[in-house]
Structure formats: C-alpha cells, structure tokens
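Got a structure for you, written out below as structure tokens; questions coming shortly.
Every protein chain except one is present and positioned as in the full complex.
Then we have subunit A:
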Amino acid sequence: MEKMSRVTTALGSSSITGRTMFCHLDAPANAISVCRDAAQVVVAGRNIFKIYALEEEQFVEKLNLRVGRKPSLNFSCADVMWHQMEENLLATAATNGAVVTWNLGKPSRNKQDQLFTEHKRTVNKVCFHPTEAYMLLSGSQDGFMKCFDLRKKESVSTFSGQSESVRDVQFSMKDYFTFAASFENGNVQLWDIRRPDRYERMFTAHTGPVFCCDWHPDDRGWLATGGRDKMVKVWDMTTNRAKEIYCVQTIASVARVKWRPEKKFHLATCSMMVDHNIYVWDIRRPFIPFATFEEHKDVTTGIVWRHQHDPHYLLSGSKDSTLYQHMFKDATRPVDKANPEGLCFGLMGDLAFAVNESLVSSDGGRKPYPGGDRRYPFFSFKKPNPTEQFAHVSSALSVFETDLDSSRMDWFVKTAQLYLLSGKPFTELCDHNATVARELKRPQVSTTWTMLRIMFSDPALGPNHSLSKLGGLPLMNSFSMKEMGPESRLERCKGESRQDNIHLEPGNSHISNNNEENEETEGSDGPTEYMFGDAELDDDDLYPLEHDNQTVAEEPVYTLPPEAFQLRHEIIDNPSVPEHLQQDKADSPHVSGNEAEVACLTPIESFSLISISQPLYSPHLHANFFCPIVREMLSHYAERGDVQMAVSVLIVLGEKIRKEIDDLTQEHWYMSYIDLLQRFELWNVSNEVIKLSTCSAITCLNQTSTTLHINCSNCKRPMSNKGWICDRCRQCASACAVCHHVVKGLFVWCQGCSHGGHLEHIMNWLKNNSHCPAGCGHLCEYT
C-alpha cells in the first residue's frame, strides 16, 4: 500500500490499466486492502471474507477465506490488512476481539495461520509494519494496543491507552520505530515500539472520537486524522509540538482517510454515516472537494488506492455490498458545478457581484446595467493560484451602490413604525394607516386602506360617515376626475388594465397617456424611489419613460433569488387594484355595485359623486363579497414585493379575511415581513407582528431563541447558572454598578467591561461621566 517506504519496483514495467467497474459482494464490507502488486484485493466484513483479482474489465473472485460449516466470530472482521512485503500474509481484526493472520500459501482450504485472543473487546484496527515481515500491531476497544511477532504465539508488547478505546493504529513511514494511535476521546498518541511503558507524545486532535489516521507516504512527518467532528486535520509531527497545518471541514463524520499517492496535497475520505460519497480533497482548498465518487448507495466503509504509486485508481468497499474500482478521470469535479458567480445585497441596497473575470471582459464595452451611471466603483482583484490542478481563476468584484441622495427604504421603515395594527377600532386603524401612507407619498397604498375601510366597515355606521371622511382625502388622480365623468373613466380604466395585464412593460407603446400623466403628477415617485429588485424590473420598471430602450434581449444575465424584496410601487401599478375589481365585477350581476365600486375607487372629489354612490352602496353588498377581491389584491401586493402591505392588511382585517387565504401563504408573508423588519432592526415592530399573527408557526417564534448568554461582571466568566448568583465567584452577578442593588427588570450593561445596572441609573451616570460607574476604568458609551 501507500505505506511502503522501500520501493523495489516503480510503476512502469507493469502499468495498471482498467476502468471504473464494480462487483456485487454477498454481504456488506467492513474493510478492504490490496496486495502489493495491485492485482488482488481482499474484502472483509461480518459475513464476507474474499479475495478478488483485479482484471482489466472486471473483478474475479479468487478465493473465499470463509470456510467451515459453522460461522465463527473470528471471521467477523472489523478490519483487514494485506502485508506489503509478504504476498501471502494477511491479518484481520475480529469484532469479538481476536486478531487472526492468514497464510495464502497454505495448501489446505483453511488458510488461517495464527489466532491471538488477547484483546478483551473488539479489535478496531490491525496494521503490519511497512518493512518488517513479522511485526503486526493491533488496536482495540479495550484501550490496548498490542504488538505481535508472528513467529511467536503471543504478543511481544502491550501499550496502554489509559482505558480509552483505540480506533486506529498506523506505523510511521518516516520513522522505523514510531506508530500513531488515535482514540475515542479525541486524542492521538505517538509511541515508540521499543518503549511500551509510556507514549512519546500525546495531543488532542478532535472533539469526539478520532476514527482514523494516516501518515503521509512521503517521509514528511505529516499525519492526517479524521474524526466524528466532521473534520480532517493534517498535523506536522516534525516539530516539538504537533502543529495543525491544514484542516478540511466535511459534511459528515470521517471514517477513513487515505493520502493520494504521488500527489502531495491530496487525500481521500469517506464517511461513516449519512453521506455515501468518497471525496478527494486538496488540503489547500478545504472548501470544496477536488473530486467526488458518487457510486455507492450506502456508506463507504473501506477505501484504498490501488497502487502506492498510481494516483488514478481508487478501490472502495461499502455497506451496500459492492466493491468498486474508481477511475480518477471518471470522478465528478464539484468545482465545475459550483456557481462561479457571487451576488449579495447590502442592507441599504448596495449590490456586490463577483464573477469570473473572463465573463466580464467578454462583454466588452457593454455595461452590465443599462443604468450604467449607477454603477459605482468597480474594482477587481486577482488571486494567483498556486495549484497546477486548478484552472487559473480570477474574479472581478463589482459593487453597485445605491444613490446616496435618496434613502430608499425610508418609506418602509417609517411605514413599519407608524402603522397601527391593533388597539383601535377597525375604521380608525384604516384611516390612520391611510394617512400614514399618504404622508409618505404612497397614494395607492393610502387609497387601498381607505377602500378597505369602506368595504369592511359596518354598514350600519352609515355610508355617510365613511364617505364623508373619504371625501376629505387628497386625491391622486384628481385631474382625471375633472376631465371626465365616472362612466368614461370606467371605460378607460378597463381598457388600460387589460393592456397592462398583457404587457406589463411600461416601455411599450401600449401605455396610454394616462400613465404619463400619472408619472407627471407623481413626479416624486421617479426612479430615485426605486429600491432594488431584480434586473428585469430594473430594466422595465425603473426607466420606463426615460430610456426608450428595448432591453429585453440583454437583460437576464443576472438573476436574483426570488426573495421578497421590497419594491417601491410604481405608478404603473395604480390601475391594478381597480382592474381586479372591475374585471371581477363586470361579470357579477350587481351592476349597481360595480358602479359604486368605481365611484369609490376612482378618486372622488365632488360630493355629487358621493351622492351617486351612496344609495348603491351597502344594501346589496355583504362584506364577504369583497373577500376574493381583497385576497387577490393582497397577493398582488405580496407578489410585487410589498409584503408589508399584505401583512398589515391581514392583521388589521383579522378574521374578516383570514379564512380566505391559505395558511401556508400567510405564513410565508409573515416570515418575509418579519425577516425584513429584523434586517432593519425594527425589533419592536417585528415582535408586534409576531404577536398579532395568528399562524401557530409564527407566534411560536417569540418563544425561541430567548436565551441570553451573559458573563459575570465580577469574574468575567460565562454565567452557567440560571439564578442571580455566579457559581464561580459566588456573588450576585447582576448588581447595579451605581446603586449596588441587584437589578431585576431592565438591565443595561456595557459590552466592553460587562458592568451595568438599572437603565435609569446608568443613563444618569453617563450623562455626567464617561467612565464606567464600577470604577474599572473602561470608557463606557451609552448609545
């Protein structure tokens, strides 16, 4: 195997050929090992012990070593190793604690040679000395390692791991006398084979068991270890203290690790649980496997490189009862599949984008975004790549900053803070929210609130009441009202909405002048209000009228994840609510209702209009009548990215609408909105929303992650105790630094020196002082 240090024949003369192939075993394999000339492989498991010949096209069963009628536990192998000097010599470790050697040269059917039953527990590992013919080492669950001389009947020496189970033993390549042992408690020990009384060196390599270790085949004193903590670590053992030089984080506990021959930085790993693949890592690139073999259907239990000087063939045995030969050229290269572009939004709308430089340059002069002026500093860096195996990669990183003049999410934050969601009668909530929206120059939202109030408020209150209020609202499209009567307005709206339905591209010629008028009247809602969204929207919605561009062809280079980004509502959206209403209504028998609807929807100025709508309202329409419309409206808002509106309406309407919308959608909206609120650090609002929500999945959010880990202010150690008293220094940890009483209730403390106290006291103190009241000298700051 790769452990050979004295190599008599190099590759060359009989170069290995073959292909990716496999054969079915009768039973799950626990371990495999190859003979030195790479022509045969032995497979061992609980119910299998066979030798296969590796031929060009297939595996051929050569020998079944499991003979005898009664299956003995001595055949139940946890590990197997083929001697690298003696072609006929094998050793197995049995689960019942026996160490067995086998001599293939024996003429009889039973090839069993020696049987050592000195271990009391399962033997996890056997290892032949790489150069010495008769020296065998075993490591067992009982915490002992034993060295056997095969010419004698019993062990020569016993090494005690201090009652910790041994998981792996490996002779060093570099030093004739040294071997490494890995333990269940996370330690690795180095022993001198001549000194059984004490280990030479011990260090803690992993948290939890170290399942495997492997010396680097070149004499470099490198030891790779793999553990249950899902890490592979490479240690430099040449220095006084074992030094961790590389670390690879895998996705499952590491069961085996094997250095790849002839490749200094490569090693192969397989896992014991969950993950069935074999990975080959370049230890300098620990984030993504260099190559992956994905053939096995169950966990891989044994991996071995076929020849100690050939890096192209890997053999593996698995619990799925197959034995595989993997060709390196057939391996999957995860790097190829990895997404080479990175994209990330900053909170305030900045966009960072990293891409392979070649892609960017090939685009030549074209600006990635039509609004090229928005593309702020562009910088790139090249990362020189040291590896020959990896393609030379360099990436360009661009950062697109938002226009600093307009603080784009202001409206969101303000809306979130000012909206009232509960605590008042429904109509007042609607009115309040409408006012808020209006003040933030979001007339459509404002109108929606008003609409909702009209639709759902108790008809008994009388339309007069509600409508007179409505009449007081400033009206966004008032100009149009002046020009035409309600009927013609209705016609126009209908026509437009259909068009908009089909083509939501404002750059299109379909947009009638009404839109442009809107644009003018709502001039403040220009492109500067645009927050962020995907590129498509950017192209289409943002510069609809300024650029007369047909960008459709070149736009979808950058696609963003469909998260709920907040979009500023465009003017174009305005007709959309009426559109739904009208189209729905058009089919309904309530023609009168239809008109009333229009009257409400379309901006109202004159009282004559109200007088028209009054008699048509309420008597015919039950509040439930509007539910489908409102539902569609909410979905529309949510789809446009304004989950804020959707959630707020949901909460304010409460029972009136809840049943109309399925729980999953509601939950999804709530989650998106809460996520956004938390990003903007609007903790109070988010908490209120959580509290007011009716989805069980949301309300329970308030109950999770409510733990706060604190340090004791006296001894600065973490407080493990749940009470008021630190268990280390036996003092009350949360005493107020000003009044020296225990604080129960609001507690404010400095994150720097962890002193603090009653909120009021500290505020008062810091008005006049800059130092910590505890006298520790720290300059505390109250923000």
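To be clear about the criterion, a contact is a pair of C-beta atoms (placed from the backbone, for glycine too) under 8 Å apart; a residue touches a chain by one contact, two chains touch by 3 or more; residues count from 1.
In this text, contacts and distances are computed from a predicted model.
UniProt records the chain missing from this view under the protein name "Sestrin 1", selected from "Sestrin 1", "N-acetyltransferase domain-containing protein", "MICOS complex subunit MIC10" or "Trafficking protein particle complex subunit".
If you put the hidden chain back, the residue from A:L104, A:V166 or A:V299 that touches it is A:V299. Per the touch definition above, the residue from A:I48, A:V188, A:V257 or A:M272 contacting the chain not shown is A:M272.
For the chain left out of this panel, the touching residue among A:S72, A:N110, A:T332 or A:N624 is A:S72. Annotation for subunit A: contacts to the undisplayed chain at residues 46, 70, 72-74, 76, 78, 94-97, 117, 119-122, 141, 184, 208-209, 211, 228, 252-253, 272-274, 276, 297-299, 320, 696, 700, 703-705, 707, 721-723, 725, 727.
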